[in-house]
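One protein chain omitted, others in place.
Each chain gets a letter, A, B and C, in the order it is written, and its residues are counted from 1.
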Amino acid sequence: MNIEFPLRGIIPPVVSPLLSDNELDEAGLEGLLQHLLKGGVHALFLLGTTGEACSLPYQLREKLIHRACAIIDKRVPVMVGITDTSFHDSIEMAHVCKEAGADMVVVAPPYYYPLAEIEMLRYLDDLVPKLPMPFLLYNIPSHTKLHLSIDAVKHARELGAVGYKDSSGDMLYLMQLIDQFKEHPDFSVITGTEMFIPENIRHGGHGAIAGGANLFPRLFVEFYNAAVEGDEEKIESLRQIVLKIYNTIYNIGTFGSRYTVGTKSALASLRICNDYVAHPLRKFEGKEKEAIDKHVNTILEMWSAHEKKFEMAEK
Amino acid sequence: MNIEFPLRGIIPPVVSPLLSDNELDEAGLEGLLQHLLKGGVHALFLLGTTGEACSLPYQLREKLIHRACAIIDKRVPVMVGITDTSFHDSIEMAHVCKEAGADMVVVAPPYYYPLAEIEMLRYLDDLVPKLPMPFLLYNIPSHTKLHLSIDAVKHARELGAVGYKDSSGDMLYLMQLIDQFKEHPDFSVITGTEMFIPENIRHGGHGAIAGGANLFPRLFVEFYNAAVEGDEEKIESLRQIVLKIYNTIYNIGTFGSRYTVGTKSALASLRICNDYVAHPLRKFEGKEKEAIDKHVNTILEMWSAHEKKFEMAEK
Amino acid sequence: MNIEFPLRGIIPPVVSPLLSDNELDEAGLEGLLQHLLKGGVHALFLLGTTGEACSLPYQLREKLIHRACAIIDKRVPVMVGITDTSFHDSIEMAHVCKEAGADMVVVAPPYYYPLAEIEMLRYLDDLVPKLPMPFLLYNIPSHTKLHLSIDAVKHARELGAVGYKDSSGDMLYLMQLIDQFKEHPDFSVITGTEMFIPENIRHGGHGAIAGGANLFPRLFVEFYNAAVEGDEEKIESLRQIVLKIYNTIYNIGTFGSRYTVGTKSALASLRICNDYVAHPLRKFEGKEKEAIDKHVNTILEMWSAHEKKFEMAEK
Partner (left out) sequence: MNIEFPLRGIIPPVVSPLLSDNELDEAGLEGLLQHLLKGGVHALFLLGTTGEACSLPYQLREKLIHRACAIIDKRVPVMVGITDTSFHDSIEMAHVCKEAGADMVVVAPPYYYPLAEIEMLRYLDDLVPKLPMPFLLYNIPSHTKLHLSIDAVKHARELGAVGYKDSSGDMLYLMQLIDQFKEHPDFSVITGTEMFIPENIRHGGHGAIAGGANLFPRLFVEFYNAAVEGDEEKIESLRQIVLKIYNTIYNIGTFGSRYTVGTKSALASLRICNDYVAHPLRKFEGKEKEAIDKHVNTILEMWSAHEKKFEMAEK
């Protein structure tokens, strides 16, 4: 596949459907990927935080990469998270990705030792030459304990990074970041905060790794398209739906993991895949599950109302 | 082996000697273990934070467990860290430990997702019944992002934990902890802060997982013995040496990893094993290495002076 | 004065011009206030974080309130920060404000003891009935150690708060906040992050307490107006200038106080007032001062270019 740079658009961090801690929900994976491709997403990101990468046994990760790449079959670019606390196993996983036909890997800081930024840069210096394909850098300080500075991102770009995913949630940082990479139009600045899609596009960024796109891929693609077109009315209408997703599906209970668990639970409500969540997280049951079912319906209704309104307008 | 509970004494978190990220320094491992056993340590802890467990590929971890257990050959109890972000692979590793002849496993919170304490307790509820041998709980909030409360430790004990290693560095917490477990004399309270050995023993705790014991096992065993005997003069004399280790070998540069890297570097100065440190950490070179060489000599001299003084006294 | 609610627009957190820790730069204060009023700002906020309120002796604060209110002379609404670690002195200061003719007070959490949110709510329950005029709530967790939840803001509104200033820098929180107050159209949601002015207005917020408006009041008023009008081209052009302010004037050195000190230093470059900064902060000198002088010129040039471009366009 000929990938165009900069990467743009909606890139779902694909949920990893499971039957148990060590068993893939293969039918669910196929159903989910078809759902995403049908929704028009621009690329796919396997084995990210939403994909519970770190919670999956290695062999399951490998199997998932192979199965997913086979199903996707080069219809969209595929990137795969290889971050690991073991340098050697990260590189091994990158070679698995190569063999399976993935297009890019995604690298975040190793997440056990608290690292200084300079330690991370030296790590990249050693890692990147060993990677068999292009990479994106990934910032998620809430999990890795390291917030990458803009200078660190510049260093990664010089080493060959084709893009950067920022999940810090810090919009001011995102704005400054975009500003600093204006001279490098092939470098993608991708937000991990799906509410920021319009702002990211407006200010010169390129897209989003949007967990909610697992559930409603077409909604997020429309949100992105509206942002690219600067259609403020449509942006606002869709933004209200995305905000509702935050305030409902992502907001059950108080655990930091509620976003990940809520997304998987809602996929089951939509009958797309199983909702088993690997340890140490735990799937919603009882009242929490009922709340998810109800919230999914609310979102579907809001979206349906949105579509009617804008279809009419377009006629 | 018949292990006596509560576990007591000096338990080095064994450094993992390496030739590269994926290659064990087998001669170094043998040399190090003989050095530790000869030093009189009471038990050994493989694959902890000092042992760079998370940085090692799985197969290397397995190899290290087997080799080490074979060398130790039941002379002292062996515990092995199995903490992993993958629940399934943690349990697999516990079975490897069983097969290799280890005696106990050590469990810290999975370290990618920021967990609530209740999520950790449920995780233990599911993990413990699957473990083929006794376990200790391990608190290291600087790395896992979760500081376990005393109630969490009580829960672990009820599930069968035989002890607790606290690396929070919080002495007040340690004192309160010891107080809360007085009714359970078989449960070990072990500090991960080697400076706290005399306090831990004095207040009713049981020992230390002391990284510095890799370097100077007999010194730490003497420190422990002096604490058990309440020999204040000897405690103070040894405490000065341990404090010097902190202020020199553990204190090169400013990285959070300086303790781990400094220990391995000093082992090479002592010609015990190779100083290769797995990514993302990096071994000391140049001036930093020279400083370590010098500091090791200083410590050896202080210790020699201490021994002369107390030998004379004993005559 | 008849104040219209919700408060809207650009509200500079007025810099406090000083000759020394205990001496007001009276000419500077007059010059600064005339500069701000001439710039068309919508209201003024005395004694905020930018105004170094906490660093000023009480009598100086009182003098500043009286002098400023006299100069402003009801031309725009005046709000005054009364936050203090002493409850009694906060209320006293509110009465000074009343006497001087100010219109509103601004209340943030007392900032010595680390407070739980419920302690802050009870504090408001007791404080608000004693205030002689309307109040706004102020969130600045980096300084007060307490990040107010949306529920806390709702509680403040029920107690009578007319608005809320958020300086958390968290855009996602700001969006959720605006959404939650849609049913209360008289309640102002004001951002303390001046880069967020267009987003705040677009999403339904009301304005900004913008430190940079001390320097370039008209620029910020135009930025606000462009946001209200949805003039995307003008917004983007002005946004580039504001971004430059962040990357230059607010970005000298590494101290957390560089924003406050840089603003005051730039006011001196513009010959508006003295640049003395009260302890514990310290004014820029030497190379830092020269950098500020240069940066101020850069901003003036950018702004001049912007104005030419848009004036031509309007002809």
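Operating definition for what follows: contacts are C-beta pairs under 8 Å (C-beta built on N, C-alpha and C of every residue); 3 or more make two chains touch, one makes a residue touch a chain.
The structure presented is a predicted model; accordingly, all values stated were derived computationally and were not measured.
Q: Relative to the complete complex, which of the depicted chains are touched by the chain excluded from display?
A: Touch partners of the hidden chain, whole complex considered, are B, C.
Q: Would you mind spotting which of B:Met133, B:Leu159, B:Met175 or B:Val228 touches the chain that isn't drawn?
A: B:Met175
Q: Could you tell which one of C:Leu46, C:Met120, C:Ile252 or C:Ala291 touches the chain left off the display?
A: C:Met120
Q: Write down which of B:Pro132, B:Gly160 or B:Gly230 is the residue touching the left-out chain.
A: In the full complex, the listed residue that touches the missing chain is B:Gly230.
Q: Taking the entire complex into account, which one of C:Cys54, C:Met133, C:Leu172 or C:Leu300 touches the absent chain?
A: Only one of C:Cys54, C:Met133, C:Leu172 or C:Leu300 touches the chain omitted from view, namely C:Cys54.
Q: Mind pulling the chain C residues that touch the left-out chain?
A: Within chain C, the residues that touch the unshown chain are 21-22, 49, 54-58, 60, 85-89, 92, 109-116, 119-120, 122-123, 126-127, 142-143, 145, 254-257, 260, 278-282.
Q: Quickly run down the residues of chain B that touch the omitted chain.
A: 169-172, 175-176, 179, 193, 195-196, 199, 202-203, 230, 232, 236, 239, 243, 246-247
The criterion applied here is as follows: only the chains that are shown with their structure count from here on.
Q: Using only alpha carbons, which chain's centroid is the nearest to the whole structure's centroid?
A: Of the chains present, the most centrally placed is A.
Q: Just grab the chain with the largest centre-to-centre distance to chain B, centres being mean Cα coordinates.
A: C
Q: Roughly how far is chain A from chain B, centre to centre by C-alpha average, rounded to an integer in Å?
A: Whole-Å distance between the two chain centres: 38.
Q: Need the CA-centroid distance for the pair chain B / chain C, whole Å please.
A: So the centre of chain B lies 52 Å away from the centre of chain C.
Q: Touching at least two other chains at once: which residues of chain B meet that condition?
A: In chain B, no residue touches at least two other chains, as defined above.
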